[in-house]
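Yeah, one chain of the complex is gone here, protein chain that is, but the others are all in their spots.
Labels A and B are assigned to the chains in the order they are written; within every chain, residues are numbered from 1.
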Amino acid sequence: MLEIRDLRVSFDGDDGEVRAVDGVDLTLERGRTLCVVGESGSGKSATARAILQLLGPAGRVAGGRILHRPLPDSDVTDLAALDPMGPAIRAVRGREIGLVFQEPSASLSPVHTIGNQIAEVLAVHEGIKPRDSRERVIQELRRVGIPRAEERVDAYTFQLSGGMRQRAAIAMALICRPSLLIADEPTTALDVTTQAQILDLLAELKESLGMTLMFITHDLGVVAEIADDVVVMRKGKVVEAGTVEQVFHEPEHDYTRALLATLPQRDTAARAADEAPPEPLLRIKDLRMTFETSSGSIFSRKRERVEAVGGVSFDVPEGSTVGLVGESGCGKTTLGRCVVRAYRPTAGEILYRRSDGAVVDLATLPGRDLLPYRREIRMVFQDPYGSLNPRMTVGQVVGEPLVVSGVEDVEDRVAAMIEKVGLPRAALNRYPHAFSGGERQRIGIARALISEPRLVIADEAVSALDVSIRGQILDLMAELQRDLGLTYLFVSHDLSVVEKVCDRVVVMYFGKVVEEGTVAEVFGDPKHGYTRALLSAVPVPDPDLRDTRERLAYSG
Amino acid sequence: MIRFVLLRLLHVVPILVAISIVAFFIIQLPPGDFLSTHVAALEGRGESLDPAYIQALRERYGLGDPFWIQYWKWITNILLHGDFGQSFEFRRPVAGLIGERLPLTLTLGIATLVFTWAVALPAGIYSARKQHSWIDYAISGIGFVALAVPAFLTALVLAYLGFEFFGQSVGGLFSPEYANAPWSLGKLADLLQHLWIPVVVLGLAGTAGIIRITRANLLDELHKPYVVTARAKGLPEGRLTRKYPVRIALNPFISTAGWHLPSLFDGEIIVAQVLALGTIGPLLLQALKSQDMYLAGGIILIVAVLTVVGTLLSDILLAVADPRVRFGKA
């Protein structure tokens, strides 16, 4: 149906031309689902956009052919040869080929209702006036599983949840019944349970509408769930292509093998349950954190209380790794920040056992008295770009906690630490912008560990990294834990990572703990309905196990 | 929506109060009590005033009373009786003096606003869509100069050119034969003939500013994902630009339209002075120079109130245009 031959795409940058796609060949069979996988910078998105000539002003198709045959018996067009602004490609966009993007909130206009935006596709391609197509738009919204579609058709994007927005975007892409749907990371910005719903929806729509699906993703788990065929891309080139079974079971290229190796293997029973858990280093008791947001003017002060954490209790045993999991907005990050006292909790206790055995409640300690504990409890941030001050050298960033506490041999200690996290000593005089995401995260870890802490809060510390780098950072953290006897509180939305590195798990849902236990208990035999729904939503990275599980829904 | 408008209205009240206080503060600024200064000046010219009349004035304005009592007398007279006080220079009520010149000032202001929008929007949009074309460079270049040239200089240059090449006097808003004539179609036509010079002069800097803002906003918006989505739907470029990015790029522009009003009045004072227009600006200048403080204070008050009302209107307009504002999301 679609054949891409020797496609080359380049972007004009400040430093000259950058070739994002460099000679890609791929074939899309009618009625099948093709997954294009790769890490950031692999050129997978550029390939998808090149098909519809949507590369933006800086990008252009530098060579190659994109042969498109909309129907089995129709003529073949070379999409790459069409004028990006011309009517020929416009007739293909939205009518023959639909496109769904990653960020549903950014890819829909905030000032038009979704109904208006969907009806427009019909107006362009079928010449139906918006007021005549309203019923059809509502039907289509219903088709993609939006409840109360007749109201939602007049909603603005900011009035919908992320999952609903993506459904609306899918409805928009499908309303003209294109024979091919290209989905560019459509679930990356979504929570895992929402992701599962969208994946199911796409699979169902593909089946019932007889579409062909091209799915761009970085997540091999998702690939295993939905793909018929797989193309692995790296640095603008295809390194491997084949059916999903071939690629997963008999990978030919080293890179594919390396990628697959990063996948967590489900070995639930492997880890033995701890004998007697050691004494808790940190004990959280009935912790509450309420945010008060005041909006409006002096006259109409509206106070809204949002309880981000509502009475949470759990223990963190010394020397262990405790995972704190939940979806966005469940309060796990807030909880982590309460423990490091970036926030002052509204109520509850944070009992920390000092090295001399005495227990202090950090929840109420005033700023000055906190200082010694600020050195013992440290944090690793999610965003390796935002968390390092771009105006300071790596040495200054890492050494800052020592400088402010007046330690003598700052330079030697910083140098020793930077080597410990696997960076060369020369890195000290450089600025953070000279480092890659993974290297930056190493710097962040060095900063956290420089003050010889006992407890480290890792707030989504590997979520922003590519999978191959993620593994390296997790290994580094495990190694440091062994060497330095650290305790980790590992905040993450990624269940597979938590399963891999944690001893105990705490599951949060809307500010409350719904389940707690060892990894084996929680992952092997979840008790709470939400945990079960969460686990059933995680893509299983093995195509053979597809459809062996049933998705569970939970609404609490 | 009604709630939003009501809230904004409530919002405006303290600003209006603050403005009136500032205006009155300026009235009070010149050292000494202005009535004595005025009387002294009159006596210097050999005129004299009835002491009883002076006493009545003293009473009327509460001279000698503390600031707040004087202010109270002043503002209640304005609010309850529409009495802005007396102009000593003209020996007439301030309200009448302002009333005579206000319509022309408003005409000039509105005409300038219309001119600014009509020129700036298409130019800004064109400039952004054809970025790096020579027309884009030309528009940006002209804009740079227009922003840098003080309004009075533009006025002088236009006046000079008009005189040199057309031999006509460009000052004023009316030809001499219509200046004191009653309103008629002829007078209106005459006004329109004269109006364009001050409108162009006044609008130039604002136009250049808006072109720059529109261009920058639109350039930002043009590469947002939702534009790519719209393109992926198969929309033609022109329709797409009009419906999506232009619409959103206009929002900050609408919301700051209120801020252009103050600068419009600023410019009006200078330009009206140079071109000898019968608007409020020269009156204010004259009042300030001769320390005719009730007149000056009254004008400052009126002008400030007008701009606040203008800002209010532009806020409401923004709420109409942008659902995010209407629903309190942005």
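One rule holds in what follows: a contact is a pair of C-beta atoms (placed from the backbone, for glycine too) under 8 Å apart; a residue touches a chain by one contact, two chains touch by 3 or more.
As a working rule, contacts and distances are computed from a predicted model.
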item	value
Name of the absent chain as recorded in UniProt (options "Menaquinol:cytochrome c reductase cytochrome b subunit", "Multisubunit sodium/proton antiporter MrpC subunit", "NADPH-dependent glutamate synthase" or "Peptide ABC transporter permease")	"Peptide ABC transporter permease"
Partner chains on view for the chain not depicted	A, B
Touching residue (missing chain; options B:R3, B:K130, B:R242 or B:K289)	B:K289
Omitted-chain contact residue, chosen from A:R375, A:R413, A:K512 or A:R546	A:R375
Chain not shown: contacting residue from B:A40, B:I69 or B:V145	B:V145
For chain A, the residues touching the chain missing from this view	13-14, 298, 340, 342, 370-371, 374-375, 378-379, 381-383, 386-391, 397, 400-401, 404-405, 429-431, 433-434, 447, 451
Residues of chain B in contact with the chain not shown	14-15, 18-19, 22, 26, 29-31, 131, 144-145, 147-153, 156-157, 159-160, 163-164, 169-171, 258-259, 261-266, 269-270, 273-275, 284-285, 288-289, 291, 296, 299-300, 303-304, 307-308, 311
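To be clear about the criterion, only the chains that are shown with their structure count from here on.
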item	value
Chain A and chain B, separation of their C-alpha mean positions in angstrom	51
Complex interface listing, chain B residues touching chain A	7, 10-11, 14, 223-226, 228-237, 243-244, 247-248, 251, 321-324, 327-329
Residues of chain A that touch chain B when the two form their complex	49, 52, 54, 56-57, 85, 87, 90-95, 98-99, 101, 103, 106-112, 117, 120-121, 124-125, 156, 158-159, 169, 172-173, 295-300
